[in-house]
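Heads up, one of the protein chains got dropped from this complex, but the rest are sitting where they should.
Then we have subunit A:
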């Protein structure tokens, strides 16, 4: 859609590198653990030592398969390994073991909420997903005029799944929505922890523009923005790059036919995309089927068994929460987008309390807010699902009002323990009906105007007495108080 202030359409394709959640590397038994001292999680195989040979980690293949199935990819009966050859100090063998023409996952798609209209969805098609090993990391120390480069090869051989989309996205917001939904899916499947700050999810974006001019559509040259590791960076980089390309086109008039793809990086501090050193010609990776590894043949049985055993997808969970618990689409969405842990928490609270809507509302307000304040995940949350279920059950049964329940919740957050203990510690006692009745009578007698109003049909007039009642006895249940007052007024009438 073209508008006056944005006289172009952005075309975006993403390449997402996901680190798979294996304990060992793709072709050896070294640990994939993050943050180990440099060059400690290494062996002859991942160092590419002369004579060493790779052996496939079948768990990585399984995780890739799960991901492909969840993304609706076709799983070919045979997939193979190729060497992608280039010289780089992070790459000890001089080639990366990857998949070229026969990737493990072919095609597929991901459906996202349309950022332009939340009630609509968009389907982003995928080209492929393939397995490959990660390279190492160079650290350059240029302080004090030094030009030291140090290489940490711990990351060499870490299993990556590269998911490549079609250029189907039309805005930075769509790119972000795609990444958010993809990350959510991957964490639901438990195939990756998607820790972006640890590099478990890295994004390259291919961006160009379609500009309408005098009835013609002109495409600008494609730029690949490499290695972004936050959604914010992706969003901003794309937005910036679109502007930059438009200005460049205005100045040079160069189109996609005039220029091959260029590689840019994202400078977060300067908030701009910057060209990386350009190769004079397109890289020639001299792909070669890796003779050290056998092709992988996945049987129909294996694929089907994996499909059957797949964890629930977020999209399915959203539907299910709506139908099983009769909560609104918006509420289901909020809960599901918090991850599988929150969904499980919600379901336990809903079932345990017998009041799904109350559970939904408490979790969205009190639980999520507290989690955000504390910066904690649901797994570390102080109030267990069973405890919250018990608390909300008491609210539903009329034993506690919402305000007192929040006091109990706050107490549980700070002191943990059981609901009963919290109630005891807070001095909350259930007030017997006789006591409430005399309190009602006392207040009604003192406020004849209220009695008058209620008789005149203004039921809410009782509300003004509740505050007074609570002052006299904080354990008074407002609901009960209201009911008894009404009964007294009616019986007196």
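Everything below uses one rule, namely that a residue touches a chain if its C-beta (ideal position, glycine included) is under 8 Å from a C-beta of that chain, and two chains touch if they have at least 3 such contacts; residues count from 1.
Note that contacts and distances are computed from a predicted model.
S.K.: I notice the complex is incomplete. Of the names "Iron-sulfur cluster-binding protein 2", "Glutamyl-tRNA(Gln) amidotransferase subunit A", "ABC transporter permease" or "L-lactate dehydrogenase complex protein LldF", which is the UniProt protein name for the chain that's not shown?
M.R.: "Glutamyl-tRNA(Gln) amidotransferase subunit A"
S.K.: Which residue, A:7, A:94, A:275 or A:377, contacts the hidden chain when the whole complex is considered?
M.R.: A:94
S.K.: Which residue among A:78, A:116, A:139 or A:288 touches the omitted chain?
M.R.: Looking across A:78, A:116, A:139 or A:288, the contact with the absent chain belongs to A:288.
S.K.: Tell me which of A:85, A:206, A:276 or A:396 is the one touching the absent chain.
M.R.: Touches the omitted chain: A:85.
S.K.: Hey, which subunit A residues sit against the chain that's not shown?
M.R.: Residues of subunit A in contact with the hidden chain: 44, 47-56, 83, 85, 87, 89, 92-95, 147, 151, 282, 284, 286-288, 291-294.
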